[in-house]
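Every protein chain but one is kept in place in this view of the complex.
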(Lines give C-alpha, C1' and ligand atoms only; values in the text may rest on other atoms or scores of the structure.)
Protein backbone atom coordinates (compact mmCIF):
# COMPACT_ATOMS: atom_id res chain seq x y z
CA UNK A 1 0.00 0.00 0.00
CA UNK A 2 1.31 3.39 -0.94
CA UNK A 3 -0.59 6.25 0.57
CA UNK A 4 1.15 9.06 -1.27
CA UNK A 5 1.44 9.16 -5.06
CA UNK A 6 4.42 10.91 -6.62
CA UNK A 7 4.03 11.55 -10.34
CA UNK A 8 6.45 13.42 -12.59
CA UNK A 9 5.08 15.88 -15.09
CA UNK A 10 6.96 17.83 -17.76
CA UNK A 11 5.36 21.21 -18.60
CA UNK A 12 4.65 21.65 -22.34
CA UNK A 13 4.01 24.81 -24.37
CA UNK A 14 0.34 23.88 -24.48
CA UNK A 15 0.14 24.12 -20.67
CA UNK A 16 1.57 27.60 -20.44
CA UNK A 17 0.14 31.04 -21.19
CA UNK A 18 1.51 34.28 -22.59
CA UNK A 19 2.50 35.36 -19.08
CA UNK A 20 5.26 32.76 -19.49
CA UNK A 21 3.89 30.42 -16.82
CA UNK A 22 1.72 27.35 -16.40
CA UNK A 23 -1.89 28.56 -16.89
CA UNK A 24 -3.77 28.60 -13.58
CA UNK A 25 -6.58 26.36 -14.85
CA UNK A 26 -4.18 23.67 -15.99
CA UNK A 27 -3.17 22.84 -12.42
CA UNK A 28 -6.50 21.06 -12.19
CA UNK A 29 -5.32 18.76 -14.98
CA UNK A 30 -2.25 17.95 -12.87
CA UNK A 31 -4.45 17.28 -9.85
CA UNK A 32 -6.45 14.82 -11.99
CA UNK A 33 -3.25 13.03 -12.99
CA UNK A 34 -2.25 12.83 -9.33
CA UNK A 35 -5.46 11.33 -7.99
CA UNK A 36 -5.76 8.85 -10.86
CA UNK A 37 -2.27 7.52 -10.19
CA UNK A 38 -2.86 7.37 -6.42
CA UNK A 39 -5.78 5.02 -7.02
CA UNK A 40 -3.96 3.02 -9.70
CA UNK A 41 -0.85 2.40 -7.61
CA UNK A 42 -3.09 0.97 -4.92
CA UNK A 43 -4.75 -1.39 -7.37
CA UNK A 44 -7.88 0.44 -8.40
CA UNK A 45 -8.53 2.45 -11.51
CA UNK A 46 -11.06 5.20 -11.84
CA UNK A 47 -12.23 3.46 -15.00
CA UNK A 48 -13.04 0.33 -12.96
CA UNK A 49 -15.01 2.32 -10.41
CA UNK A 50 -17.08 3.60 -13.30
CA UNK A 51 -17.47 0.35 -15.18
CA UNK A 52 -17.80 -2.20 -12.34
CA UNK A 53 -19.49 -0.14 -9.69
CA UNK A 54 -21.48 2.16 -11.94
CA UNK A 55 -20.19 5.07 -9.90
CA UNK A 56 -18.74 8.34 -11.04
CA UNK A 57 -16.92 10.76 -8.73
CA UNK A 58 -17.70 14.29 -9.91
CA UNK A 59 -15.80 17.12 -8.29
CA UNK A 60 -17.92 19.10 -5.83
CA UNK A 61 -15.25 21.56 -4.81
CA UNK A 62 -11.71 22.51 -5.80
CA UNK A 63 -9.23 24.79 -4.15
CA UNK A 64 -5.82 25.89 -5.39
CA UNK A 65 -3.11 28.04 -3.81
CA UNK A 66 -0.50 29.16 -6.32
CA UNK A 67 2.85 29.58 -4.52
CA UNK A 68 5.38 30.08 -7.31
CA UNK A 69 5.08 30.08 -11.10
CA UNK A 70 5.96 26.93 -13.04
CA UNK A 71 7.49 27.41 -16.47
CA UNK A 72 7.89 25.67 -19.82
CA UNK A 73 9.92 22.46 -19.67
CA UNK A 74 9.95 22.37 -15.86
CA UNK A 75 9.89 18.87 -14.47
CA UNK A 76 7.29 18.93 -11.71
CA UNK A 77 6.38 16.36 -9.09
CA UNK A 78 2.73 15.97 -8.16
CA UNK A 79 2.19 14.55 -4.65
CA UNK A 80 -1.31 13.31 -3.90
CA UNK A 81 -2.94 11.74 -0.88
CA UNK A 82 -6.43 11.27 0.55
CA UNK A 83 -7.12 13.29 3.68
CA UNK A 84 -10.69 12.13 4.28
CA UNK A 85 -13.00 9.34 3.09
CA UNK A 86 -16.61 9.15 4.28
CA UNK A 87 -19.79 7.55 3.00
CA UNK A 88 -20.69 10.51 0.86
CA UNK A 89 -17.39 12.15 0.05
CA UNK A 90 -13.70 11.75 -0.50
CA UNK A 91 -11.10 14.51 -0.28
CA UNK A 92 -7.84 14.47 -2.23
CA UNK A 93 -4.92 16.75 -1.33
CA UNK A 94 -2.17 17.84 -3.69
CA UNK A 95 1.21 19.52 -3.56
CA UNK A 96 3.21 20.25 -6.67
CA UNK A 97 6.97 20.71 -6.44
CA UNK A 98 9.85 21.66 -8.69
CA UNK A 99 12.60 19.82 -6.86
CA UNK A 100 12.33 21.18 -3.28
CA UNK A 101 10.34 24.25 -4.23
CA UNK A 102 6.60 24.25 -3.53
CA UNK A 103 4.79 25.50 -6.64
CA UNK A 104 1.18 24.90 -5.76
CA UNK A 105 -1.07 23.13 -3.28
CA UNK A 106 -4.75 22.37 -3.20
CA UNK A 107 -7.54 19.92 -2.66
CA UNK A 108 -10.60 18.52 -4.38
CA UNK A 109 -13.76 17.11 -2.83
CA UNK A 110 -15.68 14.42 -4.71
CA UNK A 111 -19.12 12.94 -4.07
CA UNK A 112 -20.16 9.51 -5.41
CA UNK A 113 -22.99 9.61 -7.94
CA UNK A 114 -24.71 6.74 -9.74
CA UNK A 115 -25.35 6.45 -13.48
CA UNK A 116 -28.59 8.41 -13.19
CA UNK A 117 -26.74 11.29 -11.54
CA UNK A 118 -28.10 10.62 -8.02
CA UNK A 119 -25.86 11.08 -4.97
CA UNK A 120 -25.25 7.67 -3.37
CA UNK A 121 -23.14 6.20 -0.57
CA UNK A 122 -19.85 4.58 -1.51
CA UNK A 123 -20.21 0.78 -1.61
CA UNK A 124 -18.52 -0.75 1.47
CA UNK A 125 -15.58 -2.22 -0.43
CA UNK A 126 -14.75 1.08 -2.10
CA UNK A 127 -15.13 3.02 1.14
CA UNK A 128 -12.86 0.56 2.98
CA UNK A 129 -10.30 0.88 0.19
CA UNK A 130 -10.34 4.70 0.32
CA UNK A 131 -10.10 4.71 4.11
CA UNK A 132 -7.22 2.24 4.05
CA UNK A 133 -5.14 4.57 1.92
CA UNK A 134 -6.24 7.82 3.58
CA UNK A 135 -3.94 9.71 5.92
CA UNK A 136 -5.04 11.32 9.15
CA UNK A 137 -2.24 13.87 9.10
CA UNK A 138 -0.17 15.78 6.60
CA UNK A 139 2.38 13.34 5.12
CA UNK A 140 5.06 16.03 5.09
CA UNK A 141 4.83 16.83 8.77
CA UNK A 142 5.50 13.33 9.91
CA UNK B 1 -29.80 30.74 -45.85
CA UNK B 2 -26.36 31.94 -44.95
CA UNK B 3 -23.58 29.91 -46.45
CA UNK B 4 -20.69 31.57 -44.62
CA UNK B 5 -20.58 31.85 -40.83
CA UNK B 6 -18.72 34.79 -39.28
CA UNK B 7 -18.09 34.38 -35.56
CA UNK B 8 -16.12 36.74 -33.31
CA UNK B 9 -13.68 35.28 -30.82
CA UNK B 10 -11.67 37.10 -28.16
CA UNK B 11 -8.35 35.38 -27.34
CA UNK B 12 -7.92 34.68 -23.60
CA UNK B 13 -4.78 33.92 -21.56
CA UNK B 14 -5.85 30.29 -21.45
CA UNK B 15 -5.62 30.06 -25.25
CA UNK B 16 -2.08 31.38 -25.50
CA UNK B 17 1.30 29.83 -24.76
CA UNK B 18 4.60 31.09 -23.36
CA UNK B 19 5.70 32.03 -26.89
CA UNK B 20 3.21 34.89 -26.48
CA UNK B 21 0.81 33.59 -29.13
CA UNK B 22 -2.35 31.52 -29.55
CA UNK B 23 -1.26 27.87 -29.04
CA UNK B 24 -1.30 25.98 -32.34
CA UNK B 25 -3.63 23.25 -31.07
CA UNK B 26 -6.24 25.76 -29.92
CA UNK B 27 -7.03 26.78 -33.50
CA UNK B 28 -8.94 23.51 -33.71
CA UNK B 29 -11.19 24.79 -30.91
CA UNK B 30 -11.90 27.88 -33.04
CA UNK B 31 -12.65 25.69 -36.04
CA UNK B 32 -15.17 23.78 -33.91
CA UNK B 33 -16.85 27.05 -32.90
CA UNK B 34 -17.03 28.05 -36.57
CA UNK B 35 -18.64 24.88 -37.90
CA UNK B 36 -21.13 24.69 -35.01
CA UNK B 37 -22.32 28.23 -35.69
CA UNK B 38 -22.52 27.63 -39.45
CA UNK B 39 -24.97 24.79 -38.84
CA UNK B 40 -26.90 26.68 -36.15
CA UNK B 41 -27.41 29.82 -38.25
CA UNK B 42 -28.93 27.62 -40.93
CA UNK B 43 -31.34 26.06 -38.48
CA UNK B 44 -29.62 22.86 -37.45
CA UNK B 45 -27.62 22.14 -34.35
CA UNK B 46 -24.96 19.51 -34.02
CA UNK B 47 -26.73 18.41 -30.83
CA UNK B 48 -29.90 17.70 -32.88
CA UNK B 49 -27.98 15.66 -35.44
CA UNK B 50 -26.76 13.55 -32.54
CA UNK B 51 -30.02 13.28 -30.65
CA UNK B 52 -32.58 13.05 -33.48
CA UNK B 53 -30.60 11.27 -36.15
CA UNK B 54 -28.36 9.21 -33.89
CA UNK B 55 -25.41 10.38 -35.95
CA UNK B 56 -22.09 11.72 -34.82
CA UNK B 57 -19.61 13.45 -37.11
CA UNK B 58 -16.10 12.54 -35.94
CA UNK B 59 -13.23 14.35 -37.58
CA UNK B 60 -11.33 12.15 -40.05
CA UNK B 61 -8.77 14.74 -41.07
CA UNK B 62 -7.70 18.24 -40.09
CA UNK B 63 -5.31 20.64 -41.75
CA UNK B 64 -4.11 24.02 -40.53
CA UNK B 65 -1.87 26.64 -42.12
CA UNK B 66 -0.64 29.21 -39.63
CA UNK B 67 -0.09 32.54 -41.42
CA UNK B 68 0.50 35.06 -38.64
CA UNK B 69 0.48 34.78 -34.86
CA UNK B 70 -2.63 35.76 -32.92
CA UNK B 71 -2.08 37.28 -29.48
CA UNK B 72 -3.79 37.76 -26.14
CA UNK B 73 -6.94 39.90 -26.28
CA UNK B 74 -7.03 39.93 -30.09
CA UNK B 75 -10.53 40.00 -31.46
CA UNK B 76 -10.58 37.39 -34.22
CA UNK B 77 -13.18 36.57 -36.85
CA UNK B 78 -13.72 32.92 -37.76
CA UNK B 79 -15.16 32.42 -41.26
CA UNK B 80 -16.53 28.96 -42.00
CA UNK B 81 -18.16 27.37 -45.01
CA UNK B 82 -18.77 23.90 -46.44
CA UNK B 83 -16.78 23.13 -49.57
CA UNK B 84 -18.07 19.61 -50.17
CA UNK B 85 -20.94 17.41 -48.96
CA UNK B 86 -21.28 13.82 -50.13
CA UNK B 87 -22.99 10.67 -48.85
CA UNK B 88 -20.04 9.68 -46.71
CA UNK B 89 -18.29 12.92 -45.91
CA UNK B 90 -18.56 16.63 -45.38
CA UNK B 91 -15.70 19.12 -45.61
CA UNK B 92 -15.61 22.39 -43.66
CA UNK B 93 -13.23 25.23 -44.58
CA UNK B 94 -12.04 27.94 -42.22
CA UNK B 95 -10.24 31.27 -42.37
CA UNK B 96 -9.42 33.24 -39.26
CA UNK B 97 -8.83 36.99 -39.50
CA UNK B 98 -7.77 39.83 -37.25
CA UNK B 99 -9.51 42.64 -39.10
CA UNK B 100 -8.18 42.30 -42.69
CA UNK B 101 -5.16 40.22 -41.74
CA UNK B 102 -5.31 36.48 -42.42
CA UNK B 103 -4.11 34.63 -39.31
CA UNK B 104 -4.84 31.04 -40.18
CA UNK B 105 -6.70 28.84 -42.64
CA UNK B 106 -7.59 25.21 -42.71
CA UNK B 107 -10.15 22.49 -43.24
CA UNK B 108 -11.64 19.49 -41.51
CA UNK B 109 -13.18 16.37 -43.06
CA UNK B 110 -15.93 14.54 -41.17
CA UNK B 111 -17.54 11.17 -41.80
CA UNK B 112 -21.00 10.25 -40.44
CA UNK B 113 -20.99 7.42 -37.91
CA UNK B 114 -23.93 5.80 -36.10
CA UNK B 115 -24.22 5.18 -32.37
CA UNK B 116 -22.38 1.88 -32.64
CA UNK B 117 -19.45 3.62 -34.32
CA UNK B 118 -20.17 2.29 -37.83
CA UNK B 119 -19.64 4.50 -40.88
CA UNK B 120 -23.04 5.24 -42.48
CA UNK B 121 -24.45 7.40 -45.25
CA UNK B 122 -25.94 10.74 -44.32
CA UNK B 123 -29.75 10.51 -44.21
CA UNK B 124 -31.22 12.25 -47.28
CA UNK B 125 -32.60 15.23 -45.38
CA UNK B 126 -29.24 15.96 -43.72
CA UNK B 127 -27.33 15.50 -46.97
CA UNK B 128 -29.71 17.85 -48.80
CA UNK B 129 -29.28 20.42 -46.02
CA UNK B 130 -25.48 20.23 -46.17
CA UNK B 131 -25.47 20.46 -49.96
CA UNK B 132 -27.83 23.43 -49.89
CA UNK B 133 -25.42 25.42 -47.78
CA UNK B 134 -22.22 24.21 -49.44
CA UNK B 135 -20.25 26.42 -51.78
CA UNK B 136 -18.69 25.25 -55.01
CA UNK B 137 -16.05 27.97 -54.99
CA UNK B 138 -14.06 30.00 -52.49
CA UNK B 139 -16.43 32.63 -51.01
CA UNK B 140 -13.63 35.21 -50.98
CA UNK B 141 -12.87 34.97 -54.68
CA UNK B 142 -16.34 35.81 -55.82
CA UNK C 1 -20.11 52.15 -14.30
CA UNK C 2 -21.27 48.59 -14.27
CA UNK C 3 -20.22 46.63 -11.24
CA UNK C 4 -21.41 43.21 -12.41
CA UNK C 5 -20.33 41.69 -15.72
CA UNK C 6 -22.70 39.29 -17.47
CA UNK C 7 -21.07 37.35 -20.29
CA UNK C 8 -22.67 34.60 -22.39
CA UNK C 9 -20.68 31.48 -23.12
CA UNK C 10 -21.63 28.55 -25.36
CA UNK C 11 -20.08 25.23 -24.25
CA UNK C 12 -18.15 23.49 -27.05
CA UNK C 13 -17.03 19.86 -27.40
CA UNK C 14 -13.51 20.94 -26.54
CA UNK C 15 -14.67 22.14 -23.10
CA UNK C 16 -16.36 18.90 -22.11
CA UNK C 17 -14.99 15.54 -20.98
CA UNK C 18 -16.01 11.92 -21.46
CA UNK C 19 -18.25 12.17 -18.39
CA UNK C 20 -20.50 14.20 -20.69
CA UNK C 21 -19.99 17.46 -18.78
CA UNK C 22 -17.89 20.63 -18.78
CA UNK C 23 -14.44 19.57 -17.48
CA UNK C 24 -13.85 20.89 -13.96
CA UNK C 25 -10.62 22.70 -14.88
CA UNK C 26 -12.28 24.60 -17.72
CA UNK C 27 -14.42 26.61 -15.32
CA UNK C 28 -11.25 28.58 -14.61
CA UNK C 29 -11.22 29.59 -18.29
CA UNK C 30 -14.77 30.91 -17.85
CA UNK C 31 -13.72 32.81 -14.73
CA UNK C 32 -10.93 34.43 -16.77
CA UNK C 33 -13.44 35.51 -19.43
CA UNK C 34 -15.65 36.98 -16.71
CA UNK C 35 -13.03 39.09 -14.98
CA UNK C 36 -11.56 40.33 -18.27
CA UNK C 37 -14.96 41.56 -19.42
CA UNK C 38 -15.73 43.15 -16.05
CA UNK C 39 -12.61 45.31 -16.41
CA UNK C 40 -13.23 46.03 -20.08
CA UNK C 41 -16.83 47.16 -19.63
CA UNK C 42 -15.58 49.66 -17.07
CA UNK C 43 -13.02 51.04 -19.46
CA UNK C 44 -9.85 49.20 -18.54
CA UNK C 45 -8.29 46.21 -20.22
CA UNK C 46 -6.02 43.72 -18.59
CA UNK C 47 -3.66 44.25 -21.55
CA UNK C 48 -3.41 47.97 -20.68
CA UNK C 49 -2.62 47.20 -17.03
CA UNK C 50 0.24 45.10 -18.31
CA UNK C 51 1.50 47.44 -20.99
CA UNK C 52 0.97 50.85 -19.40
CA UNK C 53 1.47 50.06 -15.76
CA UNK C 54 3.96 47.23 -16.12
CA UNK C 55 1.83 45.20 -13.73
CA UNK C 56 0.64 41.65 -14.01
CA UNK C 57 -2.02 40.13 -11.80
CA UNK C 58 -1.14 36.48 -11.20
CA UNK C 59 -3.69 34.33 -9.43
CA UNK C 60 -2.71 33.57 -5.83
CA UNK C 61 -5.74 31.47 -5.00
CA UNK C 62 -8.75 29.98 -6.74
CA UNK C 63 -11.82 28.29 -5.35
CA UNK C 64 -14.65 26.59 -7.22
CA UNK C 65 -17.88 25.00 -6.02
CA UNK C 66 -19.50 22.83 -8.66
CA UNK C 67 -23.29 22.87 -8.15
CA UNK C 68 -24.71 21.19 -11.26
CA UNK C 69 -23.09 19.82 -14.42
CA UNK C 70 -22.99 21.97 -17.56
CA UNK C 71 -23.26 20.14 -20.87
CA UNK C 72 -22.33 20.47 -24.53
CA UNK C 73 -24.04 23.36 -26.32
CA UNK C 74 -25.42 24.85 -23.08
CA UNK C 75 -25.60 28.62 -23.19
CA UNK C 76 -24.16 29.77 -19.87
CA UNK C 77 -24.05 33.19 -18.25
CA UNK C 78 -20.94 34.16 -16.31
CA UNK C 79 -21.58 36.81 -13.63
CA UNK C 80 -18.48 38.48 -12.21
CA UNK C 81 -17.91 41.17 -9.62
CA UNK C 82 -15.13 42.38 -7.33
CA UNK C 83 -15.73 41.73 -3.64
CA UNK C 84 -12.53 43.28 -2.30
CA UNK C 85 -9.76 45.59 -3.56
CA UNK C 86 -6.81 46.47 -1.34
CA UNK C 87 -3.26 47.70 -1.90
CA UNK C 88 -1.87 44.22 -2.31
CA UNK C 89 -4.79 42.17 -3.58
CA UNK C 90 -8.02 42.07 -5.50
CA UNK C 91 -10.71 39.41 -5.19
CA UNK C 92 -13.07 38.49 -8.03
CA UNK C 93 -16.27 36.51 -7.44
CA UNK C 94 -18.07 34.43 -10.04
CA UNK C 95 -21.40 32.68 -10.50
CA UNK C 96 -22.21 30.70 -13.61
CA UNK C 97 -25.83 30.10 -14.57
CA UNK C 98 -27.78 28.17 -17.17
CA UNK C 99 -30.88 30.38 -17.24
CA UNK C 100 -31.97 30.46 -13.57
CA UNK C 101 -30.00 27.41 -12.54
CA UNK C 102 -26.77 27.93 -10.61
CA UNK C 103 -24.07 25.74 -12.17
CA UNK C 104 -20.96 26.87 -10.37
CA UNK C 105 -19.60 29.59 -8.11
CA UNK C 106 -16.15 30.60 -7.01
CA UNK C 107 -13.57 33.25 -6.47
CA UNK C 108 -10.01 34.13 -7.39
CA UNK C 109 -7.51 36.24 -5.46
CA UNK C 110 -4.86 38.17 -7.40
CA UNK C 111 -1.78 40.02 -6.19
CA UNK C 112 -0.09 42.76 -8.27
CA UNK C 113 3.42 41.93 -9.39
CA UNK C 114 5.88 44.05 -11.39
CA UNK C 115 7.82 42.98 -14.48
CA UNK C 116 10.60 41.49 -12.36
CA UNK C 117 8.08 39.31 -10.52
CA UNK C 118 8.16 41.32 -7.28
CA UNK C 119 4.96 41.89 -5.27
CA UNK C 120 4.06 45.60 -5.39
CA UNK C 121 1.20 47.86 -4.31
CA UNK C 122 -1.42 48.77 -6.87
CA UNK C 123 -0.76 52.28 -8.23
CA UNK C 124 -3.32 54.70 -6.77
CA UNK C 125 -5.27 55.17 -9.99
CA UNK C 126 -5.71 51.43 -10.48
CA UNK C 127 -6.63 50.86 -6.85
CA UNK C 128 -9.21 53.65 -6.99
CA UNK C 129 -10.65 52.14 -10.16
CA UNK C 130 -10.93 48.67 -8.61
CA UNK C 131 -12.49 50.04 -5.43
CA UNK C 132 -14.98 52.10 -7.42
CA UNK C 133 -16.34 49.01 -9.11
CA UNK C 134 -16.12 46.69 -6.10
CA UNK C 135 -19.22 45.64 -4.19
CA UNK C 136 -19.44 45.45 -0.43
CA UNK C 137 -22.22 42.87 -0.50
CA UNK C 138 -23.44 40.02 -2.68
CA UNK C 139 -25.10 41.56 -5.76
CA UNK C 140 -27.77 38.87 -5.75
CA UNK C 141 -28.94 39.50 -2.20
CA UNK C 142 -29.75 43.13 -2.73
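For clarity, chains are labelled A, B and C in written order, and residue numbers in each chain start from 1.
We take it that contacts are C-beta pairs under 8 Å (C-beta built on N, C-alpha and C of every residue); 3 or more make two chains touch, one makes a residue touch a chain.
A quick note: this is a predicted structure, and the numbers were derived from the prediction, not measured.
Chemist: Of the residues C:20, C:43 or C:117, which one touches the chain left out of the display?
Modeler: If we include the chain that is not displayed, C:20 is the one touching it.
Chemist: Decide which residue listed in C:9, C:72 or C:129 touches the omitted chain of the complex.
Modeler: If we include the chain that is not displayed, C:72 is the one touching it.
Chemist: Looking at A:2, A:73 or A:132, which makes contact with the chain not pictured?
Modeler: From the options A:2, A:73 or A:132, the contact with the absent chain belongs to A:73.
Chemist: Could I get the residues of chain A that touch the absent chain, sorted low to high?
Modeler: Against the left-out chain, chain A lists 10, 12-14, 28-29, 32-33, 36, 45-47, 72-73.
Chemist: Using the touch rule from the top, list residues of chain B that touch the missing partner.
Modeler: Residues touching the hidden chain, for chain B, are 19, 21, 24-29, 32, 56, 58-66, 69, 108, 117.
Chemist: May I ask you to list the residues on chain C that touch the chain which is not drawn?
Modeler: So the residues of chain C touching the missing chain come out as 13-14, 16-21, 23, 25, 71-72.
Basically, only the chains that are shown with their structure count from here on.
Chemist: When the C-alpha atoms of chain A and chain C are each averaged to a single point, how far apart are the two points in Å?
Modeler: So the centroids are 24 Å from each other.
Chemist: Just give me the whole-number Å value for how far the CA centre of chain B lies from that of chain C.
Modeler: Going by mean C-alpha positions, chain B sits 29 Å from chain C.
Chemist: So, what's the distance in Å between the C-alpha centres of chain B and chain A?
Modeler: 35
Chemist: At least two partner chains per residue is the criterion; list those residues in chain C.
Modeler: In chain C, the residues touching two or more other chains are 28-29, 32.
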